[in-house]
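Report on the structure given below.
Every protein chain of the complex appears in place save one, which is left out.
Up next is subunit A:
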């Protein structure tokens, strides 16, 4: 400080002024930065969670925040390009009209679609039932595909091609999610690369640089002590195990490999069992809620049958991981590898369950035995507006998922906490409090997000529901964490956790591409509702529009799509 003051005496007037102002500018910048952290959603909450529970749990909550934002942006996208023009034109605001072009060469039978909009007197509980399963009055709202049965929207003299907009928004939201996830995972990956830079230095790094000097809270300090101790112990243990593995005899190796093969076969058998039961249950529930068009009635079945696929999927998602974590003990892998293998199996189980559900739905829709789908290409009697039906299934899955998360927190965690604090019998104390298992929770929300991605094509307002759902889940999980969980004994490193979350999310997104792609490109779009009535498949909008462009533009676009250009473009 003295030397600084001495320097100042010798500087000229201008430089002195600049120096004092640069100091105050720096101060202002740091203040502004501090203030702007208040604007970020939940910054304060996540910071306090980090201080009390460690960075791994904090990364779960920032992942949740990321999903809320992503869903909100997707919702804005879909709303402004699809729902808003439709609503504006339906109510005639801004001098707009809609045009419904009915093509001459579609069979009349294909276009019959009478959704029961609950006209007349109905019992009150039907509203509740409709809310939970997306039928009745909800079916005719803008929530589902069937509402968008317009072909063109004219606002003053501008023509807004709604079918094209619908298709392009679908591509846009998938592309947006993909780009955003990749960008986030690249940042996380760079961090983890730096972290794991030199395996030869890991012990020194942990011991000399392990303590975070920013910690001010004694609880956080205790947590850090525990996590450091655990990390050091894990590393030492892994070294000992590696030594043990290197010392194994051939006979032992053989035994272990054959045991592993056997357990993998068991795992595959369990998975196939789950898939088959989901298929059977979906078929059963669809048959029960059939539409009888002749009589203009719709016999919606009772709640349980409607929700049967969701119940079975949730059960499978719950029991599967338990069995997997039991089996992994026999396979004698290194601890880190054990965790990865169990996680991969759980991920595959959850995502494949959704895939099987969709597959069974499609097999029902395209069930063409006995000439059921002769004129229209799909089973038009049972599914006059099949996109709405798929949207309904996704909606049901999402609502059910949300209900389950809330009920588990309310009816399992809180009573357990009450029991543990007030009852002192040995069995209860041995059970103890649940610890916050990050991997299970993350898989849960990724499962929900995959459903949202698949469902958005069939039900454009689904991202709004997802945003609200994740928003509420944030607070539920936070309260449950603070009040009913004990701190984890096994802290995981945060940067690898982040990369793990994002890569599983990416797998979910890629999985979501498949159903949407198949629906757009190969299943004939329903002729009775929706913006793609006059096309064979939804994809046909694009070639149609291109053919309407001026010749030069057509040539340009064909050139783009030709192989010489497209392949290097995709590689880059």
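FYI, contacts are C-beta pairs under 8 Å (C-beta built on N, C-alpha and C of every residue); 3 or more make two chains touch, one makes a residue touch a chain; residues count from 1.
What we mean here is this: contacts and distances are computed from a predicted model.
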{"item": "The complex's invisible chain, by UniProt name, from \"Pyruvate dehydrogenase E1 component subunit beta\", \"CCR4-NOT transcription complex subunit 11\", \"CIB1 protein\" or \"Tetraspanin\"", "value": "\"CIB1 protein\""}
{"item": "Of A:209, A:322, A:425 or A:547, the one touching the omitted chain in the full complex", "value": "A:209"}
{"item": "Option touching the unshown chain, where A:232, A:406 or A:419 are the choices", "value": "A:232"}
{"item": "Contact partner of the left-out chain, one of A:222, A:280 or A:483", "value": "A:222"}
{"item": "Residue numbers in subunit A that touch the chain omitted from display", "value": "1, 194-195, 197-198, 200-201, 203-205, 207-218, 220-222, 225-226, 228-229, 232-233, 236, 239-240"}
